[in-house]
Structures are given as C-alpha cells and as structure tokens.
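Here the complex is missing one protein chain, while the rest keep their positions.
Naming follows writing order (A and B), and every chain is counted from residue 1.
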Amino acid sequence: MEFTINQVAALIGGQVKGNGDEKINMLAKIQEAKKGQIAFLSNPKYEPFIYTTQASAVIVKKDFQPKKEVQSTLILVDDPYVSFTALLEQYHQMITFQKVGVEQPSYISENAVVGSSVYRGAFSYIGNKVKIGNNVKIYPNAYIGDDVVIGDNTILYAGVKIYAGTRIGANCTVHSGAVIGSDGFGFAPQQDGTYKTIPQMGHVVLEDNVSIGANTVIDCATLMGDATTIRKGVKLDNLIQVAHNVEIGKNTVIAAQTGISGSSRIGENCIIGGQVGVAGHLKIANKTGIGAQAGILKSITEEGERILGSPAFDAKQYFQSYAVFKKLPELHSGLRDLEKKVDQLEGDKIDK
Amino acid sequence: MEFTINQVAALIGGQVKGNGDEKINMLAKIQEAKKGQIAFLSNPKYEPFIYTTQASAVIVKKDFQPKKEVQSTLILVDDPYVSFTALLEQYHQMITFQKVGVEQPSYISENAVVGSSVYRGAFSYIGNKVKIGNNVKIYPNAYIGDDVVIGDNTILYAGVKIYAGTRIGANCTVHSGAVIGSDGFGFAPQQDGTYKTIPQMGHVVLEDNVSIGANTVIDCATLMGDATTIRKGVKLDNLIQVAHNVEIGKNTVIAAQTGISGSSRIGENCIIGGQVGVAGHLKIANKTGIGAQAGILKSITEEGERILGSPAFDAKQYFQSYAVFKKLPELHSGLRDLEKKVDQLEGDKIDK
Partner (left out) sequence: MEFTINQVAALIGGQVKGNGDEKINMLAKIQEAKKGQIAFLSNPKYEPFIYTTQASAVIVKKDFQPKKEVQSTLILVDDPYVSFTALLEQYHQMITFQKVGVEQPSYISENAVVGSSVYRGAFSYIGNKVKIGNNVKIYPNAYIGDDVVIGDNTILYAGVKIYAGTRIGANCTVHSGAVIGSDGFGFAPQQDGTYKTIPQMGHVVLEDNVSIGANTVIDCATLMGDATTIRKGVKLDNLIQVAHNVEIGKNTVIAAQTGISGSSRIGENCIIGGQVGVAGHLKIANKTGIGAQAGILKSITEEGERILGSPAFDAKQYFQSYAVFKKLPELHSGLRDLEKKVDQLEGDKIDK
C-alpha cells in the first residue's frame, strides 16, 4: 500500500508542485507527519506547521501562497479537507476490503446461500437458510441464526450475534458484541406473584445504511410477522437498548447508552443524546432533539422541539428552571425572611 | 409444522364451525392474516376484521354471533386470547426445541457431564468438571467456564459467557452477550495513588426460572463461598449491571440499563424501571416500585413504596415538586416582586 505523490494527486484531481515521485504510505496530521506520510492544510491556524513539517507531501488550497520555504511537495486542490477525507475513505476501504475468503474452522449450514467476495472469519457461524449478499464481511466469532437475510456490503464485526429471522439491509455496519433480535422483555404477572414468559416471536429489520454500535441490543417484536424496525440511515452508538416493537425513523442518530422502551416510535432525523430514556408506547415527532440523560414520559407531537430533563420539557426552560434550582437554598431563606417581615407588618397593623 | 384446523381445535379444546380439514402453518393478527394462517378475535374493537380477514381460521368466543358472513372457519373457545397465547407457546417451544445434538467443531472437557437431549452449537465451550442437565440448549460461541453447574431446560443463547464456578438453575434463559460471574469491581487504594486488585473469589447463583437479558453483566461475590444471588423467577432486561454480593429477591423484575451496586439486597416482587441506579450496601423492601432513572441512596424499609428522583423519594411527591420546578423562574420573579412590595410597605411604615 504505497503510492507515489503523483498517483495520489491523480486520485484526488490535484496538481503537484515539487517532487511527485516520492513514495507515501500513510496519512497524518500536519503537526505530526513524518517522511513518507501525507498531510493537509485547511485551517489557516495550522499554517506555521507547513514550514516545519517532515511530511513528504501536503495537500493545500489551489491559491496557497507560502510565506517561507516549504520542504514538502505540495498537492494543490480546491478544498484540502474534502480531498484529504476522500483519501482517508479510499485508504479505509482498502484496509477493510482486504478481508475476503474463508478462514477455518468456520461453520455454515448446507442450505445457506452466500454471495461473492464474502469474508467469513474463523469461528463465524451461519445458520439454516441464511441468505448473505455480495461483499459482506463476517468477522470471527460472529453468529448468524437461522433464516437471517443480509444485504450487500454489510459488515458484521467480531462476536456480533444475530438471532434467527433478522433482516439486515445493504451497506450496514454492526459493531462487535451487538445483539440483534434477542427476546423482548415480556412477562405476564400471575396470581402467585410469579411471571409467565410471553413468547417473543417477531423479528428485527435493519434497513439499508444502518450503523449499530458495539454491545448495543435490539430486541425482536412480540408477535409473529411484526418487526422492531430500524429505518434507512439510522446511526446507533454503543450500548444502546432498543426494546421490542420499537420503530426508529430514517436518519435518526442516537448517542451511547440511551434506551427506547417497547412500542415507542421515534421519528425521522431526530438527534438523541446519550443516556436518554424513552418510556414505552410513545411517538416522537421528526427532527426532535433530546438532550443527554433526559427522560421522556410523553409523546412529542411538534417537529423540531429541543427537550431536556426527567421528565423532559423544553430544553431552554429546563436550563432556566435549573438555574433557579441551584439557588433554591437562598430562595428558601429569602422566603422565610419575607414571611417574618410580613408577620411583623401585620403585627404592626393589628397593634394600631 | 402444518396442522389441520381440527388438530389445532383439539389442542386447545375448541369446537370447529366450518371446514376443519384446511391446513394452517402460522399464527397471525386478524387484520393481517392470510390464507393458511390462524388468528383470534377477543377485543370487540377488532370485530370488523373478521368479516374481511383472509385467515383460514379464527379463534372466537363460544357465544360469538357474527353480524355478517364470515369466510374463515371458526374455532369456538371460552377465552380466545388465552387459547391463542397457548398456541403461541406451543409453537414457540416447537421451534426452540428443534435444536438438539452437537454441531462441530465444539469444545468439551473430558470430565464434563452432560444430560440428555442437549444442544451444543458450533464453537461452544464447556470447561472442566462442568455439569449440564437435560434438554439444555447451548447456542454457538457460548462459553461455560470450569466447575459450572446448569439445570434442566436452561437456554444459553449465542455468545453467552459464564465464568468458572457459576451455578445456574433449571428453566433459566440467558440471552446473547450476557456475562455471568465476572470479577466484582474491588480495588484497594494504596499510599502512592495506585489501586491494588482485591481478588474476587466468590461466584454467582441463578436460581430456577431466571431470565437474563442480552449483554447484562452479573459480577461474582468477593469472598470464596459467597455468591451474588439471583432468586427464583427474577427477570432482568438487557444491559443491566449487577455488582458483587448483590441479592435480588424472588420474582423481582428489572428493566434495561439499571445498575445495582455492590452488596445491596433487593426484595421480592419489586418492579424496577430502566436506567435506575441503586447505591451499595442498601436494602430494598419487598414490592418496592422504582421509577425509571431514579437514584437510590438509602434503604427502603416499608413494603410497597413507589419512589422516583435522584436521590429518590415518594414518586407522587416527586411529580409535585417537579411541577413546581418547571415554574421556578416565575416563582423566583414572584418572590423578587414580593420583596420589593414588602420593602415598599416597610418604607411606608418608617415614613410615618
């Protein structure tokens, strides 16, 4: 994985100023880059580093005018940050897509169907009637239960557990330790104080372009044919709990350790902070913003609200109330003082 | 897995009205059911669907009087919901209990003892001197450390990790990624600011009929011979933390992402919401109800309390306080106004 500066410049449509034959093998920050590495300069704040960096190449803006001598070869582009990010992505794909083929021992049922260019790591398990698309990467120790369907280009990292019947779209990423399709938490209280398990027979659907964080859990729906559904483009961080029959709308982003209780429906393009709790059977409008650690006890019907607190209400008002909360002891003694004064005034009145 | 309507009716003790020879192979909701499926009608709100459903059979109440023509065959029973649930359970067991036998490669130590009709999935690991009962299902990639004992009919889903010395009862379910018996969090501060690890040498006991959610963690007790103990019939949701030496009483139910700190003892038949934190060394009375996100800092001695907040107190009072909290800015300015008025009144008095 080594390229000449000329090759890299061609890749990002840039113009080389200096020695284009030098080889680079890594991307780095301008303040830390060494020989053989490529960096970029976008923010003018970092300009001083271009005069001292040891980077073999630096991606700069077309119209960049050095104030001192620059040792590195320059690659001139329209937007250095965009070009650098494009390089990063190329590099990332090259690393990721190295993994192809089957490591042994691994397990695959006889009637599973697997597409082309698939990676199946050692100790990965593929159950009965599973259908796996092209370019799918299944890392070691991943488990895929019976009747699961997985779309093209999806990556399941090491130790992911996919329960039977789950449907996963294309271009999804599921990080290590995530569990998809475990039983919903459903128990019917009995007369004698015990609980009877309500069979959880539905499944989970992840649509395309969904990302699931490490050790996040998504429970299956209760009834057969029903699905806990994660819509296109949803991004879930680590250690999130998604209960049975929940639906999360398109392009909603949820930070780590948040929990969504059973049957709640989260709208599209919501941004939900970390450690938030959403109670069951609620409906959250599109574009709702929920602050970290909030507790949601009622549905949000209007789009674009920002809420906070437990139970949550308007975030701005929450901060105003909280500002007074911090002064409550003063406020309390202020009230006590006032009561004494008023008693005094009333006493005076009576005295007259 | 296909039955005639007559066979299903016999199974639930119902009476067939219509063609009992048709075959059904799936259960469904009345509003969605198709040919070959069976549904039920319990809630009168759903009655309209019985006149349009394509279900081959519908389970109805004995005294049901159709107002229009019904295409489906009817099965008359005392309580359609109960009968349908019974069918669900039967079906669920049939699916679950399909798994029997040993997939290869799997690992079992020479001196482990395994009962009859056990399923051992590929890449499952059974350590030294482990004892496993009858009808136990050990899914792929599950790990069972040395000296573990597991009772009859217990299910360990894929990727469960059971540390050495754990005792698990009969009819338990442990969902994927759960960790039972990891070291308690015990570190003794040293003079130089570092911490010394306190060896955690106890174990974990799960009694019968316990259910453990996905990615939940239960730490072992500190001292040898001691156990972190989860009593009969306890149901723990996903991503819960149970620290060392905790005891959770019979039939207590805990929702996702709650954490119980070391040595606390939770009573029987408690209902604990999600994301609750219980501090260490507390005792929570039987039948306590703890609202979501509450923080428990002191023991609850009276049975049947409902608490909320952090630190938690009576839930009803919490909501009352919180209602005022939301109005604190008004209250604050009300107080300021009043102070001015009283100053004015006092000034008037002095003026006289």
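One rule holds for everything that comes next: contacts are C-beta pairs under 8 Å (C-beta built on N, C-alpha and C of every residue); 3 or more make two chains touch, one makes a residue touch a chain.
Keep in mind it's a predicted model, so treat the numbers as computed, not measured.
**Q** Considering the whole complex, which of A:Ser56, A:Ser72, A:Thr166 or A:Asn215 touches the chain not shown?
**A** Once the missing chain is taken into account, the touching residue is A:Asn215.
**Q** Give the residue, chosen from B:Thr85, B:Asn134 or B:Gln241, that touches the chain omitted from the document.
**A** B:Gln241
**Q** Check the options A:Gly36, A:Pro140, A:Gly225 or A:Gly289 and report the residue that touches the missing chain.
**A** Answer from the full complex: A:Pro140 touches the omitted chain.
**Q** So that we can see where the missing chain sits, which residues of chain A does it touch?
**A** Output for chain A: 26-29, 32, 85, 88-89, 91-92, 103, 105, 121-123, 139-141, 157-159, 173, 175-177, 209, 211, 213-215, 233, 235, 237-239, 250-251, 253, 255-257, 268-269, 274-275, 292-293, 322, 325-329, 331-332, 335, 338-339, 342, 345-346, 349.
**Q** By the contact criterion defined above, which parts of chain B meet the unshown chain? Give residue numbers in ascending order.
**A** 105, 107, 123, 125, 141, 143, 145, 159, 161, 163, 177, 179, 182-183, 185, 187, 193-195, 197-199, 201, 215, 217, 219, 223-226, 239, 241, 243, 257, 259, 261, 275, 277, 279, 293, 295, 310-311, 313, 317, 320-321, 323-325, 327-328, 331, 334-335, 338, 341-342, 345, 348
The criterion applied here is as follows: only the chains that are shown with their structure count from here on.
**Q** So how far apart, in whole Å, are chain A and chain B when each is placed at the average of its C-alpha atoms?
**A** So the centre of chain A lies 26 Å away from the centre of chain B.
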